[in-house]
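Missing here: one protein chain of the complex. Every other protein chain is in place.
Residue numbering begins at 1 within each chain, and the chains themselves are lettered A and B in the order written.
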Amino acid sequence: MIDREQVAHVARLARLKLSEEEAGEFAVELSAILDHVDLLASVDTDGVEPTTHVVELVNVLREDVPGIELTVQQATANAPESEDGAFRVPSPQAEA
Amino acid sequence: MDSGGILGLTGAETAGALESGEIASDEVIGAWDRAAASDDLNSWLWLPEAREQEEATGAPVAIKDIFCTEGIPTTAGSRILEGYLPPYDSTAVAKLRAAGLPVLGKTNMDEFAMGSSNENSAFGPVLNPWDRTRVPGGSSGGSAACVAGGTALWALGTDTGGSIRQPAALCGIVGLKPTYGAISRFGMIAFASSLDQCGPLTTNVTDAAMLLSILEGRDPLDSTSTGIPGGIVPPEGEDLSGLTFGVPRSFLEKGVDPGVGDVFERSLTEIESLGGTVVEVELPHAELGISAYYILAPAEASTNLSRYDGVRYGMRVEERDLVEMYEQTRSLGFGREVKRRIMLGTYALSSGYYDAYYARAQRVRTLIARDFETAFEQVDFVVTPTSPSVAFEIGEKVGDPWTMYLNDLFTVPMSLAGIPAISIPAGLSEPAGGGPELPVGLQLAAPAYGEQKLLNASIALEKSIGFEGRTGEVGR
Partner (left out) sequence: MNSPDAEFEAVIGLEIHVQLSTETKMFCGCRLSFGDPPNTHTCPICLGHPGVLPVPNRRAIEYALLIAAALGCEVAPSSIFHRKNYFYPDNPKAYQISQFDVPIASGGNLAGVRIHRAHLEEDAAKMIHVGTSGRIQGSDASLVDFNRAGTPLVEIVTEPDLTSGAQVREWGQLLRATVRQLGVSDVNMEEGSLRCDANVSIRPKGSDQLGTKTEMKNMNSFRFLERGIEAEIERQTGILRNGGQVVQETLHFDPATGELHPLRSKEEAHDYRYMPEPDLVPVAPDSGMLEAAAAALPELPEAREARYRDELGIQEGAARLMSVETAWAEFFEGMLESEPEIEPKVAANWLTGELAAELRRQDDISLGSSPVTPANLARLVGMVQAKRVSNASAKDVLVKMVSEGADPEQVVVGEGLEQISDSGELESIVDAVIEANPGPAGEVLGGNEKAIGALVGAVMKEAGGRVDGGEVNRLLRERLTAD
């Protein structure tokens, strides 16, 4: 079960703005999905190692050698807003 | 050779005709450009308006819009990336280009590869060429539809829980998900990093092998890439003698449409008639695959999709407040299913729930992988229907997420185990509610890096089944 309050908290963490209606729908849908997922609790997983991924490699590293860099123009070409070669965003300190 | 003639060749035949000089590079590219432009299934998100002279050694490839292509719009089926022009090529596309296979166009897909019907594309659903009222499957729906519909010879897709195999099955073509790590993920927009794998969608097994041989390989830009030891050669196989095929009967009982079940049983008979042995195997934890997958994949997705924040690229809703800008941008930029999975994944990773959901799902993943290891001690391949049903109607399953998720019931366990699996057309079956017959896919799975064996067995079955190619009238 996940209630509307939890939905609001999770949406906040995920930086999603949900309407009242959406929040209510998500509470219902996510609860239904979690009911199915709860099947996982039925298996004994004591002592079972978790799998993060299936590749069994270690120490895959790159040498400390410079690669190709973007120009400032290339770097900011996709930016919604840029200024003097930098990405422009609303200030985190600004009052809403 | 006229345009129709070129479009009738397989990948291997096209390469041969180009090499012998029987046809010219620009004839091949031109023929396929015209075919792609004639699509009316909404397969394509981008086709070139003009082309620079390219020297092709084979037919151009349809590229799922999840692969970054330098200077070519790449959206992953999402509004949030509308207008984005990647400054670089994904390794997969770079390898195809280097092998003389140009980009034919970018194909439609479920937004960020989240979906099994292609109804989650921000740019409209893709239609199934066998029946335009039905879905082509997903998430590589555009890649499957264009190949089945004849507007591309072959295509690249990605498979996280079945996104190559399921649409291939629903569109009556071949789809291969290689071993995790076989093909570089660099430049492939991430959905669930520990599961995502690139692979080919083709009309036949030989072409799938041809693309795989080009694509596989260790990439210094992807720490988790390994390539396939020994590489891939053109598959050969006439019979299946000496090979054992395991059927996880108790797992399949979880719900296969009767028509699909019939075609699957006929495939088993086919296997035996080719000298293969069919036995029953147990995959005791496979039925938990969907539950584990729908924690793991959304959890990884929730962090992978956090970078779409309106700062460096993509869309932004202008706001004075930073948090407001983030929230409005992401809420308008992402579609419903993507938001649902971000919510689910964020919840599963949030404080207090990590162990109950994420860590537990990772452990169940280990158990599922062990099930396969045990099974492969007895058998060479595990076989299942690719999808529990044939193509369903557009709109049929959108109301109930879990029902939609169950489309992946038989493909998800292989993804979790990281092993290779292929879907080949096995025959036709009526949909559950009646109507014209639609394709059914047979899934064969092999141990990690067993692609060559898998392709050899598949080609023997392909010849023996003799499936009548793609339906496509489009472009002909």
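Going forward, a contact is a pair of C-beta atoms (placed from the backbone, for glycine too) under 8 Å apart; a residue touches a chain by one contact, two chains touch by 3 or more.
Keep in mind the model is a prediction, meaning the values are calculated, not measured.
Student: Per the definition of touch given earlier, which of A:M1, A:A41 or A:V72 contacts the omitted chain?
Tutor: A:V72
Student: Thinking of the whole complex, not just what is shown, which of A:E21, A:D44 or A:D64 touches the missing chain?
Tutor: Considering all chains, including the one not shown, the answer is A:D64.
Student: Thinking of the whole complex, not just what is shown, which of A:V7, A:A23, A:L40 or A:V55 touches the missing chain?
Tutor: A:V55
Student: Suppose we count only contacts with the excluded chain; which residues of chain A make the list?
Tutor: These residues of chain A touch the chain that is not shown: 12-13, 15, 52-53, 55, 57-70, 72, 75-76, 81, 83-94.
Student: Just the residue numbers, please: which parts of chain B touch the chain that's not shown?
Tutor: Residues of chain B in contact with the hidden chain: 67-68, 74, 76, 81, 84, 86-88, 90, 185-190, 192-194, 220-224, 299-300, 302-303, 306-309, 311-313, 318, 320, 322-323, 326, 346, 349-351, 354, 358.
One rule holds for everything that comes next: only the chains that are shown with their structure count from here on.
Student: Using Cα averages as centroids, what's the distance between chain A and chain B in whole Å?
Tutor: So the centre of chain A lies 23 Å away from the centre of chain B.
Student: Would you tell me which residues of chain A are touching chain B in their complex?
Tutor: 2, 6-7, 9-11, 13-18, 26, 29-30, 32-34, 36-41, 43, 45, 48-55, 57, 60, 62, 70, 74-75, 77-81, 87, 89-92, 94-96
Student: Can you list the chain B residues touching chain A in their complex?
Tutor: Chain B residues touching chain A: 83-85, 87, 180-181, 193-194, 220, 223-224, 226, 285, 288, 290-292, 294-295, 302, 306, 309-316, 319-328, 330-331, 334, 339-340, 342-344, 346-347, 350, 356-357, 359-367, 369, 401-402, 405, 416-418, 448.
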